[in-house]
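Only one protein chain is missing from this complex, and each of the others stays in its spot.
So, chain A:
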Amino acid sequence: MLKATLRSFLAHKGRLLLSALAIVLSVAFVAGSLIFSDTVTRTFDRLFASTSADVTVEPRQDLKSQVPTGEAQTVPASLADRVAKVDGVASVHADVSVQNITVVDSRNKSVGPTTGAPTIAADWYVTDRSPVALTSGHAPRGSGEALLDADTADKKDVKIGDTLTVLAQPGTFRVRVVGIATFKTTNPGAALVFLDPKTAADQLLGTAAKATSIEVMAAKGVSDAQLKTRVVDSVGARTYDIKTADEQAKSAAADLGGFLDVIKYVMLGFAGIAVLVGVFLIVNTFSMLIAQRTRELGLLRALGADRRQVRRSVLTEAVLLGLVGSTLGLAVGIGLAAGLIKLMSAFGMNLKTTEMVIGWATPVAAYVVGVGVTFVAAYLPARRAAVVSPMAALADAEIAGVGKPLRTRAIVGSVVGVLGAAALVGCVTAAKTASSASFLGLGVVLTLIATVIAGPLLVRPVIRVLGAAFPAVFGSIGRMSQRNALRNPRRTGATAAALMVGLALVGGMSVASASMSKSFDEQIDKTLGADFVIQNNNFVPFSKEVTDKVRGTEGVGLVVRQRFAPVAVRLPDGKRVETTAAGYDDGVDDVAHVTYAAGNTGAALAPGGLGMDVDFAKDHDVRVGSTLPVEFPGGQRTRMRVAALTDQDNSGGFGMQGGLFFGIATVEKYIPGGQDSALYVNASNGTNPDRLRTNLDKTLDAYPQVQVRDQADYKKLVHDQIAVLLYLVYALLGLAIIIAVLGVVNTLALSVVERTREIGLLRAIGLARRQLRRMIRLESVVIAVFGAVLGLALGLVWGVCTQQVLALQGMKALAIPWTTIVAVVIGSAVVGIVAALLPALRASRMNVLAAIAHE
């Protein structure tokens, strides 16, 4: 029996090829993402482990901000002397390293990375653990001299002797590049500027009495852990974070991890799509192979093979396919990881492909996914194969399963569909975001399953409509292609399902993102009252100098600063919520239209006052007049009085829970020296806004990190940020299309083989090759468009429901991107044409006589 299975596997290798491709793709994405993240993690673990001091003393970070506050947290430099006295300390260094700077060249162009990686200014202090070494020029001496890292110098064409301007929090200063420092380890993508230690503290922190951390090296024979304990005893663990080299490396890696996790999850998302769509392809292939082999299987049964043996034979074939596919997929995955690593170096992160890490989990996952998916997908067809009666060997059945009623499908499909619809209705009617979102998730999954199950039932009605014009336009060729698509609804349904899954996601996501864009537009129209907003692209704060210069610009009237502060509030219902609050200057009402359920701007911004979103307040039993304990960074605690409740459509516009805000004086009090994240600027009386814009652009020319935006620019910025989501959608679409094309090719190729005699007859009675190709192409287009229509219909429903969930977050506008939808339908027709290329060619090349005589 095994021999027969192997023979059959080899005999059908051509037809299994496309299924194998689907497996290869999904396994490749799984393996590639695992290898990539392992490699990156290993590289950075090594980097941080090799560059961290034995023990590091840092300011305590009790509250993490969702947006940078621009404040450099410091420790007193004198702490170094205290630590130096600790027993077992070999050396101590008060380190200065900040990221709240911008460095520009002589033409006011930023030399920092464009990828979102930080620009770091630090003191030049060489140890054997420094990640960089001086490779040309000399170390910085005194103020006015600096080193630049080699990668940045190379990329931005900065040479020794060039002058750079550093926009730091205490003030702007100019430095001459006197040397180049080259990374000895992997460059994580940052731009580095080094100053001599005294200058660094003076000009980056504003005083030589401060440092950003204290780095401690242990004497011989003292372990990091021992030293840590002693340092903790000496300086206390409440005020400072004290970490060993290992701990420091871990937290540094964790900080970097967020970005890498995104890549990993995106890749796994792709893998998921590939697996999901691949399943349809595999199910379909095996179903067709079994349909074709009904006679052969019947003969096996007639000869005495029992059902179990038949089933096992099919499943063995599937496992073989899975093994081959997984192995190839693993190889492709290694290539994919290598490509990603190369891509990262384009972003400035110099990983080496030679240091690729393939953990044991990668091949295990690859084979589990590959073989598992194939096995599961082949299980149903295998069961169907097993019930082939021995009589089938004798009967002249054309295709098994064509005429079988779809009643079970209808029942199961409608039950699941009703459940899914109910979940979606629940999602629309739910009042809370959390429950609404979980209803949405459930509804999406259930309706998808229902559509897949009921797909074959929809084939007839939908394709009747889609292909209705075919006979009129294409004559009998159109009629035959339409009816061929209707011939085996199961097969057409399963083939189209592959396309449907991807396009449903695309439809849903594009409705959601279009709705978000529209909501933000309306929001901006409604709330933004300022003539201009000055801010950085990613809410990264800018130095005080920018604020000063803007205030001094001719024609500027009101300037309202916005500054963020991480806070934790203890709420009356006992919950402790960590979030980020915003601080504003007075005059908010002149730059924004804020509606209040209670209180007003003045009260909220007054000292000791606090404003928050009315819904959040209701949820947590907060009332106007409630006094809440509020924590600020560094363990500072105070109590603030809730003075106003806002009732904005879109309190969560920036994703900050609770929408907490207060006067900017409050921020300054607890986070002194913080930077502004945005300035809302109005023209002074009698100044034309266009004139002001010109002035502002001129003022800010020296500060490339910030941009001036009016409402239209601001909308564009938001749209661009949402577009990133769309790019992801389009990438998903691309992958889904590739696999769907494989599925359609597969189905058509097998249909062509099945209809060999019919094709021979048509050719004999005078169908030209061109006409035959057109017939197959039209069938392919009908199947593809059917999948697209089903997918988009489902996607639209999902999108509308998603918008309902978003509406709870204030995004109340619904937008349906009709152009995208029409483009997708047209695109699917093109997909159909492309998929038909090979099968049509094959059919038209068929020898007429051989086709007529074909059994």
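Please note the rule applied: contacts are C-beta pairs under 8 Å (C-beta built on N, C-alpha and C of every residue); 3 or more make two chains touch, one makes a residue touch a chain; residues count from 1.
Going forward, contacts and distances are computed from a predicted model.
One chain of the complex is hidden; its UniProt record names it "ABC transporter ATP-binding protein", one of "Formate-dependent nitrite reductase, membrane component", "Aspartyl/glutamyl-tRNA(Asn/Gln) amidotransferase subunit C", "Carotenoid 1,2-hydratase" or "ABC transporter ATP-binding protein". The missing chain, though absent from the display, is touched by one residue of A:S136, A:T687 or A:Q771; that residue is A:Q771. Among A:A53, A:V718 or A:L762, the one in contact with the hidden chain is A:L762. Checked against the full complex, the candidates A:G475, A:P607, A:P629 or A:G734 give a single residue touching the omitted chain, namely A:G475. Those residues of chain A that touch the chain absent from the view are 398, 475-477, 479-480, 483-484, 486-487, 757-758, 761-769, 771, 848-850, 852-853.
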